[in-house]
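To start, the structure itself, in structure tokens.
The block that comes next holds chain A.
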Amino acid sequence: MLLGGLSATALAPGFAFGQATNEIRIGAPLPLTGPLAPEGRKQKRGYDLWAAQVTKDGGVDVGGRKLPVRIIYSDYQSATPRGVQACEFLVNQEKAHFLFSPFGSGAAKAGSAIAERYKIPMIAPTASSVEVYDQGFKYLFGTFTPNSTLTEPLAKLVTEKAPDVKKVAIFSRNDLLPLSLANEMRKSSAARNLSVVYDEKFAIGTLDFAAALTQMRAAAPDWVFVGGYINDLVQVRSQMRDLGMKPKVLTMIAGPAYEEYIQALKGAAENVSSAAWWHPSVRYEGEDLFRSTANYVEVFKAAYNGDTPDYAEASASSAGAILQLALKKAGTLEGPAVRDALASLNVRTFWGPVHFGATGQIDSLTPPVFQIQEGKAVVLVPDEIKRGEFRFGIA
Partner candidate 1 sequence: MSASLLAQVLANGLLLGGLYAAVAAGFSLVWGVLNVVNMLHGSAIVLGSYAAWFASARFGVNPFLSAIVVGPAIGLLGWAVQRFVIQRVITAPVLITLVLTFALDLILNNGMINAFSADYRKVPPVTGAILTFGPIGLPLDRVLAAVAGVVVTLAVHAYLNNSRLGRAIVAVRMDRETSMLMGVKVEHIYAVTFGLGLALAGIAGCLMAVVFPISPLNSSGYLGIAFVACVLGGLGSIVGAIVGGIVLGVVESFGAIFVGPEYSVTVAAVLLIAMLLLRPQGLLGRAGYE
Partner candidate 2 sequence: MSEAPLLRLENLSKRFGGLKAVSDVSLSFGEGEIVGLIGSNGAGKTTLVNLVTGHLKPTAGRVTFAGRDVTGAPPYRLARLGLLRTFQVVQPFAQLPARDNVAAAALFAGAAGDMAAARRAADAALERLGIAHVADRLPTQVTLAERKRLELAKSLAAKPKMLFLDEVNAGLNSAEIDGVLDMIRSIAAEGVTIVVIEHLMKVVRGLCTRLVVLHQGALLADGPTDAVARDPKVVDAYLGKRGAAMLEAAR
């Protein structure tokens, strides 16, 4: 009875079995509902854009054949276990050739075990923690550099431009990425003899920050560093303004990279500094289907009523573009061959130069540091794509 009920539902879509390799099937588990829904939907836009572009180009070149792409989505409802289940479902039942990982470091890490087991190359577009790549897995590749590559250039920039910044406040959401960022920030501060005068975490789902910020204000920090997601950061920023807090430097990750952040805060977003793995104002030329960052931004805007892509959307598109380059190189859909092609990839793309290190995490990217100036994100670091000078003080 137990088995019967199960196999009836589990085997229903098993008809995919018989299909020959006349299309490229990519499994993409995404958090389309639940707390991570905003992120999941961003990713979907990035994947869809790549798939649409491939269709326009007539398919992906694999060993001289042009194959169409099919992305099979599965909503894992923002629950990591379900994300793992979705990975297994997509490989085992939907016969996906490749996987785009679930969102974030935790879920990517959990899902990568499935990819490893079935020898399915998996590209993680949103996993930055080194622990994800330290597992000794061979089939996992990530497009984000480690979190320290965000905080270090920032700390370097701030201490160089403003040697009088001495007191740092660190405030982060009690969640994987923000905690890791706060950790890196602590290290970067210690390395430069900055004193951390306030160091607190806030619970996931916190609505009001007035009390914590009041206490932070009493510690009079020169530099306030806040780690969280866009909703947290918008609220923290507006409440800082309400409380009249004006630190010399205000850094927030990872919200200001999103257009919605600037839209929501208007003037209050001015001079907020941040760092991200990519920014639409970077300028790269590439061999991928999007050819350049500028072109990518144009294509994106045309597809999504003028919206500007952010790093999360671009990373999702880049996962597709990178896979496409590897497929061309491998000339086959066989997992191990494509895996080797990915591992030895050394190309330039709209996302930036792409080369994966020994662990599978990208090591060729320099994340830009930027600041909101006159309602626009202006890149300050690295020098090659620098568009402005650091400004101090906030509104």
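The candidates came about this way: all candidates are chains of the complex that A comes from, given by their letters.
Here is the rule we go by: contacts are C-beta pairs under 8 Å (C-beta built on N, C-alpha and C of every residue); 3 or more make two chains touch, one makes a residue touch a chain; residues count from 1.
This is a predicted model, so every value here is computed, not measured.
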Chain A: touching candidate in this complex (1 or 2): 1
Candidate 1-facing residues of chain A, complex: 33-35, 37-38, 41, 174, 200-203, 205-212, 214-215, 218, 230-231, 234-235, 238, 242-244, 260, 263-266
